[in-house]
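Note that one protein chain of the assembly has been removed; the remaining protein chains are unaltered in position.
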Amino acid sequence: MTTISYAEVQKHKTKDSCWVILYGEVWDVTDFLEEHPGGSSIILKLAGQDATTEYDPVHPPGTLEENLPGSKRLGQIDPTTLPEPVKPAKEIGPEADQDIEIPIENLLNLDEIEEAATKKLSKKGWAYYYSAADDLHSKHLNNTAYRQILLRPRVFVDCSRCDLSTTFLGRKLDLPIYVSPAAMARLAHPDGEWGIAQACKKYGAMQIISNNASMTPEQIVKDAGPDQTFGWQLYVQTERKKSEAMLARINKLDAIKFICLTLDAPVPGKREHDERSKNIVEDTDAAIKDAGGSKLKGGGGIGQSLFFGTDPTLTWKETLPWLKKHTSKPIILKGLQAHEDAFIAAQHSDQVKAIILSNHGGRAADTAPPAVHTLLEIRKYCPEVFNNIEVIVDGGIKRGTDVVKALALGAKAVGVGRAALFGLGAGGIEGVERVLEILKAETATAMRLLGVEFVKDLGPRHINTRALERDIYDGPAGLEGFGNVGLWLSRSYNPDLVS
Amino acid sequence: MTTISYAEVQKHKTKDSCWVILYGEVWDVTDFLEEHPGGSSIILKLAGQDATTEYDPVHPPGTLEENLPGSKRLGQIDPTTLPEPVKPAKEIGPEADQDIEIPIENLLNLDEIEEAATKKLSKKGWAYYYSAADDLHSKHLNNTAYRQILLRPRVFVDCSRCDLSTTFLGRKLDLPIYVSPAAMARLAHPDGEWGIAQACKKYGAMQIISNNASMTPEQIVKDAGPDQTFGWQLYVQTERKKSEAMLARINKLDAIKFICLTLDAPVPGKREHDERSKNIVEDTDAAIKDAGGSKLKGGGGIGQSLFFGTDPTLTWKETLPWLKKHTSKPIILKGLQAHEDAFIAAQHSDQVKAIILSNHGGRAADTAPPAVHTLLEIRKYCPEVFNNIEVIVDGGIKRGTDVVKALALGAKAVGVGRAALFGLGAGGIEGVERVLEILKAETATAMRLLGVEFVKDLGPRHINTRALERDIYDGPAGLEGFGNVGLWLSRSYNPDLVS
Amino acid sequence: MTTISYAEVQKHKTKDSCWVILYGEVWDVTDFLEEHPGGSSIILKLAGQDATTEYDPVHPPGTLEENLPGSKRLGQIDPTTLPEPVKPAKEIGPEADQDIEIPIENLLNLDEIEEAATKKLSKKGWAYYYSAADDLHSKHLNNTAYRQILLRPRVFVDCSRCDLSTTFLGRKLDLPIYVSPAAMARLAHPDGEWGIAQACKKYGAMQIISNNASMTPEQIVKDAGPDQTFGWQLYVQTERKKSEAMLARINKLDAIKFICLTLDAPVPGKREHDERSKNIVEDTDAAIKDAGGSKLKGGGGIGQSLFFGTDPTLTWKETLPWLKKHTSKPIILKGLQAHEDAFIAAQHSDQVKAIILSNHGGRAADTAPPAVHTLLEIRKYCPEVFNNIEVIVDGGIKRGTDVVKALALGAKAVGVGRAALFGLGAGGIEGVERVLEILKAETATAMRLLGVEFVKDLGPRHINTRALERDIYDGPAGLEGFGNVGLWLSRSYNPDLVS
Partner (left out) sequence: MTTISYAEVQKHKTKDSCWVILYGEVWDVTDFLEEHPGGSSIILKLAGQDATTEYDPVHPPGTLEENLPGSKRLGQIDPTTLPEPVKPAKEIGPEADQDIEIPIENLLNLDEIEEAATKKLSKKGWAYYYSAADDLHSKHLNNTAYRQILLRPRVFVDCSRCDLSTTFLGRKLDLPIYVSPAAMARLAHPDGEWGIAQACKKYGAMQIISNNASMTPEQIVKDAGPDQTFGWQLYVQTERKKSEAMLARINKLDAIKFICLTLDAPVPGKREHDERSKNIVEDTDAAIKDAGGSKLKGGGGIGQSLFFGTDPTLTWKETLPWLKKHTSKPIILKGLQAHEDAFIAAQHSDQVKAIILSNHGGRAADTAPPAVHTLLEIRKYCPEVFNNIEVIVDGGIKRGTDVVKALALGAKAVGVGRAALFGLGAGGIEGVERVLEILKAETATAMRLLGVEFVKDLGPRHINTRALERDIYDGPAGLEGFGNVGLWLSRSYNPDLVS
């Protein structure tokens, strides 16, 4: 391969000829500028330079090769000509305060882990993880809704044993806590999603791999244990062939046990922390486009660019059959927020095996309800849903008591997204382990103090949800065109399930 | 015209002989002192000096000529005699921190726009815009009431298309967001209300021109687009002839499509920020008078003086026929805050085509209800109102989710007042455009995440208003003397409309 | 009279012989030490010195003469022997920051008046006025309860006229705002209660004179206008003869139109701000005694000492007949906090003409309900009370909207206590006038914006009390032994009165 001098690369920093150095090699990305989901300006700012630090943590391996023909790899950079030595990829990672070494075992709760990670993460990574829609009302509500629920501890119950295992899609999970599909884990730590998988293996926890992972699915599951459970998250692309190719690839991975179709973000929410962390787009012609193709003044952050290409036209009627055709793995739906949708999903139990109640971590529609609201809505109006399909939830989990409350309302498991990423940021694999260890211990303590040995025995009698129930929707049902209105309107109660 | 030296002007600074320099000319305002709505002392403080900076942004062109005979224009000031050169009018504007240049596209939300404007506005302008009655409870509640409503996003709905257009009085508006009648726009920027009109033209948004605009209606609408919709706000004057003359002038302007009769401030509220920004009135004989003619200790701000001459005797019986006689344009009523008044207005649908639910931006009665309360009251007690007349609302809008919530409760459009003025302050026309751009994008995102394509499809099933419903009035109806009590007391419900 | 040197006075500073200088005269107070309501130690600390500054503002003229025989006035102090000249009484007053001169007319609301007074008052005076029981919950709730009520402004009502007059006990009052009986006004300003009377005269406002006024009733009413209305507050003393003598004195004062028997503080509340401001009691033998005669560790403030001698044995059966025997003026009762007591009072309408709903400004029992709660309780359970006797309220009034809300719930007038004292502290008579002027203007504005001309036309339809109604007592009635239980338990509603 040719060797190219830094001076030569420096000559190509415009829209007409744009070269960048990545992992010690020089690439001509001129033709790709217009196609880049993150907008061309972010590339132009790095034109003629080594872009590895910016590029690496947000692109899984293979991205270059998938998007550019081999001919665009022009050659190797002559390292002696560089103003400073090219950093090898593995040294690249979080930028701030790396000196502060906090012993992981001294972090006592998830807030302290977030605090520790905040000190170690790059500003961009922190902003991407921390951000939520608009004014962060839903993000905040996700947590405070749990705090409004009171526990009802019972006495004189033998609590010497406590079994935290649960089941999901017929599989046993050692923990009722799983890792939600959260994108771009290598922004936190080079171990990335693979590191999360290692921690999950140790604790027998399920992990759902993000569609926007910063590593390939193959990398992530390569060291999976024999009983380890992975799901894979799908954002359907407008170019369906891309999604179909990806599904074909996933179908080959035995460790991945189900497909998690995400529905709570057909268009991106507005995450201002994330947007603010991006550099200002000077070249307005190169502005980032939104999901509908319009240019966005003021840019948009990582979140915005990840949505590029996402198909906003999904429907019950069209999408499920299409998806079923391309995978034989069980399908679950993520992002339901109204009992009507849970009810409809339960009517599709031939195609859908489980649902995740989620408001996307408060990152989609601000003032969307927390999952615990939706749980209470389902209990109130259509508790039979819990009999027909499995329900899991995510959003706002900070304590074992939060976990126990969701389980008592009918969830089979409870997901954490940001907590896993902050754990990774605070200490790599060990940090994620610490997150799971803390939640496991707190959950076991809460169950014991309630006098409950098995997850399945948790029920509405163990919690007092009156403060929340006051706020649960009681307006008209929105089931136009779904046919089962009559049945639903009877709002029949299952007295064993309804609180 | 005579040329007059500054030394000569300086001799006339008392109640007995009071001259001021305005736009390079010397005026004798002695006889006008007692008639000045803002009180004589504010003029006396500027007597013998150039008053252009203070005068210009709060008086539309023609004010001098309308109020003073030509003989009072004594001549031109001799510029060589001035202590410093007279500033030409177009340079006059906001006073503070003009150096800070914030790129408008970096302002991500309405709070940031207000913050940017706060840095650029004069203290007086800021205080006038920011102020609200007493302790600002209603101003605050206007916004927090929206935050108490939760969205109910739906999944598996094709949201590739999103049409934000709405209709009002039979006219199509591209945006369900309009600019409320807000006074004194030139305190924010020399582009004033004309500038707001330019931004509205770009976004197809309606604008209601304030009765107290700092430009003439003719100036404001002069560059109107063919489909642009303006309304004109009327405060009826005790001297009816003045109002009739103004209506005659408005009748000639085709761009103005309706008359908006304002009812929520028959007397001024108490706005302490505004009052505090005024200079102290040393001469107690020259104190500002309140709407009833009493002298006010401690003065009163811009708001107080604008009310001078407003007629507090308006009634359903007398005022509507009088107004109908003087205009053939449709009439709408602004400032309804109780369902009883909405009900009565609907009984007058021959004379009244629409109502604006508004508490005057929290500037009239403090602890008055936010518009969203009144919407819920109407839905609860007399939902037929929505069938008989059109309802629009203003107050407290900060986010697209707020817009969507008002629309879901039955409003045809949602007004912003301070936001437009702060946009103007932050960046002139471009600032107002940015306000509309932000709200448009946020509203579209919220509609898409709800799974709603058209404004008319938004309904109570898309929002959860239980937290607010608890606080909606349920006391006795106040309909004495209106005759329709019987019909109303049945409180018949329209199940399609009532949540 | 003998002349005594300072050196001689200095020799008498013990319990066995205790002299003090007051108004330039030397008194032997040895025998009085044990009787002093404020405890002996406060005197012993000033023994041998000039005590005028401490003594004057908390004792009405004549106190010395009433409590000590003439023989204890030993003589005049020789001024030449004093370490510094004796200050004459009229110069004595507030101690702090007297230089700051705030123009009264620039104070725009009651909070600003309190702030201005806080800067001018002595620490002791401020603490006595500001203090309330325990954690100040009731003091705080008194105000926030009003803020929870929303106004319901109506439109198209002629509001050119606004008549604030009300009636009480058959007398016309120009304002529905009166001054509550608040003790020790001379701690705020030498004009004291007389000064408050002067301001009330100007505004046609009623004043109830405190039992613990720092001036004699005769002094306070001496410049009363012909239509001015005073009440006199009575704390019944265990030594009934003292109370009877005082009533005889009051009976002679025509300006005093009624007796206000105070019932909400049969024993003193715990006011820690007040207690803290007192100097530490070193001599534990001389500790202040509580109402039951027990010694109190940690002292007790001015409030505590004022209760000395108050009779805690009052009952409906015994006290009203006794009081009726000693005065022919109408009797009203202050301090009712439960609807049961209002009901019982209405059963005694031959003896009781009116009641004041009050929790003693939050100074008696902390977490006692605000008056507006009691108003709502009465409306809910026994609205006929409003027909049988007049109801007025105090506590927490800061704004004209607060006044209007109380009136709309059935109060005939609304009292301010601390506001008057802080007005006095901020600017003497002019300060109290400013308080009344502000409240008058705010009340008129609120009434006009509601579309109400006369106080009597205000009703439940003008306010929304739902947020408060949720918290109104609905437990069992406490009417044991009062005989009318049967009638009351029917809880008959008067639909014209009940909201």
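Read from first to last, the chains carry the letters A, B and C; within each, the first residue is number 1.
We take it that contacts are C-beta pairs under 8 Å (C-beta built on N, C-alpha and C of every residue); 3 or more make two chains touch, one makes a residue touch a chain.
Owing to the predicted nature of the structure, the values given are computational and were not obtained by experimental measurement.
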Visible chains in contact with the missing one
A, C
For the chain left off this view, which of A:A51, A:A133 or A:I149 is in contact with it?
A:I149
Using the document's definition of touch, tell me which of C:E54, C:D174 or C:D341 contacts the absent chain.
C:D341
In the whole complex, of C:T14, C:T367 or C:N387, the residue touching the missing chain would be C:T367
Which candidate, A:T63, A:Q76, A:N109 or A:N251, sits in contact with the chain we can't see?
A:N109
Could you pull out which residues of chain A are in touch with the chain that's been left out?
103, 105-109, 147, 149-160, 162, 399, 401, 434, 437, 441-442, 445-446, 448-450, 459-467, 470, 499
Given the full complex, what residues of chain C touch the hidden partner chain?
134-135, 137, 263-270, 272, 275-276, 280, 284, 290, 292, 296-298, 312-316, 319, 333, 335-338, 340-341, 344, 359, 364-369, 373, 470-478
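In this section, only the chains that are shown with their structure count from here on.
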Using the contact definition given at the top, which chains are in touch with both chain A and chain B?
none
If you average the CA coordinates per chain, which chain's centre is most distant from that of chain C?
A
So chain B and chain C are the same sequence; what rotation in degrees superposes their CA atoms, nearest 5?
90
Rounded Å distance, chain B centre to chain C centre (Cα mean):
44
Could you state the distance in Å from the CA-based centre of chain A to that of chain C?
63
Check: chain C positions touching at least 2 other chains come out as none
